[in-house]
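Selected chains only, in their assembly positions.
Here the chain labels run A, B and C in written order, and each chain numbers its own residues starting at 1.
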Amino acid sequence: MTKKKLSSKTHKNKKSKLHRKTGKAPGTVTYMGKREGAASRVTIINYNSSDYEVHKADSVEAAIKHQKPAMLQWVDVVGISDEKFVENLGTHYGLGALVLEDAVNTQQRPKIDEYENYIFGVFQMLYISDDNELVAEHVALALVKNGVLVFQELEDDVFEGVRERIKNKAGRIRNRNSDYLFFALLDAIVDNYFVVLEHLNTRIEALEEEVYENPRQEVAHKIQELKKDVLKVRRWIFPVKELLSRLIDSESELINKDTKMFLRDALDHSIEINESLQIYREMSMSLMEMYMSNMSNKMNEVMKVLTIMASIFIPLTFIAGVYGMNFDNIPELHWEYGYFIVWGIMIMIFIIMAIYFKRKNWL
Amino acid sequence: MTKKKLSSKTHKNKKSKLHRKTGKAPGTVTYMGKREGAASRVTIINYNSSDYEVHKADSVEAAIKHQKPAMLQWVDVVGISDEKFVENLGTHYGLGALVLEDAVNTQQRPKIDEYENYIFGVFQMLYISDDNELVAEHVALALVKNGVLVFQELEDDVFEGVRERIKNKAGRIRNRNSDYLFFALLDAIVDNYFVVLEHLNTRIEALEEEVYENPRQEVAHKIQELKKDVLKVRRWIFPVKELLSRLIDSESELINKDTKMFLRDALDHSIEINESLQIYREMSMSLMEMYMSNMSNKMNEVMKVLTIMASIFIPLTFIAGVYGMNFDNIPELHWEYGYFIVWGIMIMIFIIMAIYFKRKNWL
Amino acid sequence: MTKKKLSSKTHKNKKSKLHRKTGKAPGTVTYMGKREGAASRVTIINYNSSDYEVHKADSVEAAIKHQKPAMLQWVDVVGISDEKFVENLGTHYGLGALVLEDAVNTQQRPKIDEYENYIFGVFQMLYISDDNELVAEHVALALVKNGVLVFQELEDDVFEGVRERIKNKAGRIRNRNSDYLFFALLDAIVDNYFVVLEHLNTRIEALEEEVYENPRQEVAHKIQELKKDVLKVRRWIFPVKELLSRLIDSESELINKDTKMFLRDALDHSIEINESLQIYREMSMSLMEMYMSNMSNKMNEVMKVLTIMASIFIPLTFIAGVYGMNFDNIPELHWEYGYFIVWGIMIMIFIIMAIYFKRKNWL
């Protein structure tokens, strides 16, 4: 499996990956992910306002021959560990070496770079896998004159809605240019970030309950895991608003003015998502504080039990000890009701102590 | 009820709501609130310096026919779950699809966007409901050439003062343009944010007292709730000052220069509110610290009681134990006043210990 | 009394005050302070380089008739709860409705606004009252062509030095324009902020001592009060440096170039004061940390006493218990020196334990 699960221990793998590039010349296309050896497959969707066709291809040559001048083309490459495949296909569409290096670099932070003939972006897609887990998948998008290239690691993605709309002529997409397709894909990515919000929210709420009801050590552990995940997710999502905002201000001829209005809407959402992440961050920090305060409470309770038990019985035991002494001359021992009087005294002490602790609200 | 109460557990609902939009084309008008199925009703106030009329309408057509060229028009739509209604009415007044999407999106963060023919804003109205609870209600305002459109979820709002002033020809409102009406509504929203300040202040003061007098676990819980509410409210109110400030710098022809002077006054207030929120935030963090310090104090007190009781009686019990031993040859046991001497010694030890703890300020 | 004392519980009053404005039209002059019903009195100082006269007036008409074309005029209004009075006087000098609203709004945050014919500022004066308490008093200043208007709540103020200098022809003030008078008043306000620094510094030092010598719960309470006061004072003083700096950059014809040099000096001071406040803020946060650490120390000490007492006597009591058992056959009991041997053992254990705790530095 090449999906990155949040909260999984991916660090060990990361190490060796980081080394893969050290010492190489810049522009060397080097796959950094975990799904090596898998073949790349291409799905090509050609469309314009009237026509629509879908093609599959297993080689660069097969893919290239489906290009049609009068149609927009969405080239969707699944599987990017075959570095040659990506390099050849990308070069055919005019992408530079540094760009193709980033397209397969699954460690690349989110970015959008404008070039003379294309616009290139790298993001993390976040979605729920079939076995109900949050997945982060590296995706690279390139907007060229007559279409969009997508490089992704896995079959699954967040673009199903876009495919439906193209197929069903829903919305504006069939009547617009490649820049609108590019936007629609970006929008799908951003819209799916709400999935992380939900995921984090669910975890926070569950932990909140656990903190109050059963603050064991595992809870603290989970809170720290949550904090780390919020940090990681923030790192993927945080740059997006800046990138969109720069794209909106861009003067590239590849992007039409009215597509920018839609981009502004996506920007809106990415700002909102970042604000929510910020709040989740503060909430997860509060969780830890709450955990510590509940720990203190529990300790207090433990100590109260000890103090009450000890404080009540220690004086009583002392009295019993006194009348257990073996002095020849202890007058009380010979009183007829000495024993009962001592019991009375002990019961009185018990009651007085109980009242004292009651008053202190410890009982 | 569709009112959002602060501090209520609205997260579960939010989840499903966030999903409502995922996969849809941008510009699809989708109601995101909780009051689905309720009909939209429109109240239209037409006025100029001499005339004033109020109309009610249940359909878009009925609403539209009350439009009069020589009068300013305040179109107040209550109930926005009927997406078609909002879309039709909005389109009649020239509002775009993305704008109408935001008008009914109760999750939209505060915003003001300028367009060529209108200015559109989304806010959260905060007010006290009839059953004395703080309510947050989504509201969207659109300033068009000859009037203002308001989209709100519920009958209640914060605009009663503005309606009175229009009706009673109070202040400047009847002699001014639609931009002044737009400002007056904004001003009413901002003025009512002071209500949150009061609400938060009351809670902080109550918690401060509880922290000192009875720092139980529930208090820590309430402090965390307070912190979360301050975070949420800040998120609604924080953007407002930036928005107003941009509106003041706007070059839109829809806003007159002297209305900007009034906007500056509202900006003033929104800055003040944000500063107060910042202070409340720091105060609520201090509350938690105070709670923890009071917990420590209490623990200290518990430990002192235990230590005093144990330290006094343990040596005494030891002495009693010694003279409870059964050695054949324990001379003291046969002294005539042995028992009384031992009592004397024990009382002395008691007194010495008491003085020791007194000196340590533990008693 | 209408003076605001720092640290007093003014929140309850504030609530009702905030509501006074909600729903009113902007520009409605509404007094927000606590000294309602007191009459306004005006003191007018007319001066130029050669002449000097002081007048008192109880009505707007009486005040106005003392205006003289060839002299600068300092109009000092004490008592601003009479909203009509302030409105009439202000309107005579050309001040607008929004400005006069702020002049009597004791809740207004510090501000300086420039208008075509005047410059208007609101501040908090901070000074020591006759009964030796720190007082915060709302003051509004308006620089007009031929003079300065001052609106203050109470008789006391920080301007005595300026009055002396005018009267005694000290310094430059008699030879300069109204902008220099405006500056001199501002400067007096800023100079008096050092009073707060002293006040806070004294409290911090006293608390520092208390934290080390007697860290009771009240100390934590006082530290929190201190933190709140630093927050509040910062809110009053923080905006001043920004305001002065904007005034220095202003292009208003009301302010001469060489007065700006003096304003720069006042700006210098306000920056310094803010830096000190920032340090006091960090110091008050450190105080709480120190308090917590001292609490921990005390707890540690308490626990050590308990542990030492218990650890020494529990084994001894056990030994005594053993020889208090009633078995028929306990050989040691019949040894001639059994009792004394046991005492020896017990004393040895005592000494060993004492050495052990000494080595651990617990004694």
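Just so we're on the same page, contacts are C-beta pairs under 8 Å (C-beta built on N, C-alpha and C of every residue); 3 or more make two chains touch, one makes a residue touch a chain.
Small disclaimer: the values here were computed from a predicted structure and weren't measured.
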Message: Taking the 3 displayed chains as a starting point, can you state how many identical chains form the whole complex?
response: 5
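Here, only the chains that are shown with their structure count from here on.
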Task: Have a look at which chains touch which and call the overall pattern line, ring, star, complete or other.
output: line
- prompt: Where the CA atoms of chain B average out and where those of chain C average out, how many Å apart are those spots?
  reply: 27
Query: With chain centres defined as C-alpha means, what is the inter-centre distance between chain A and chain C in Å?
result: 44
Message: Can you pull out the residues of chain C that are in contact with at least two other chains?
response: 324
Task: Provide the residue numbers of chain B that touch chain A in the complex, in ascending order.
output: 11, 14-15, 18-19, 21-28, 98, 101, 107-109, 111, 214, 217, 220-221, 224, 227-228, 231-232, 235, 288, 291-292, 295-296, 298-299, 302-303, 305-306, 309-310, 313-314, 316-317, 320-321, 323-326, 330, 332-339, 342
- line: Seen from chain B, its contact residues with chain C in the complex are 160-161, 164-165, 170-173, 184, 187-188, 191-192, 194-195, 197-198, 201-202, 205, 212, 261-262, 264-266, 268, 271-272, 275, 279, 282-283, 286, 289-290, 292-294, 296-297, 299-300, 303-304, 306-307, 310-311, 314-315, 317-318, 321-322, 324-330, 361-362
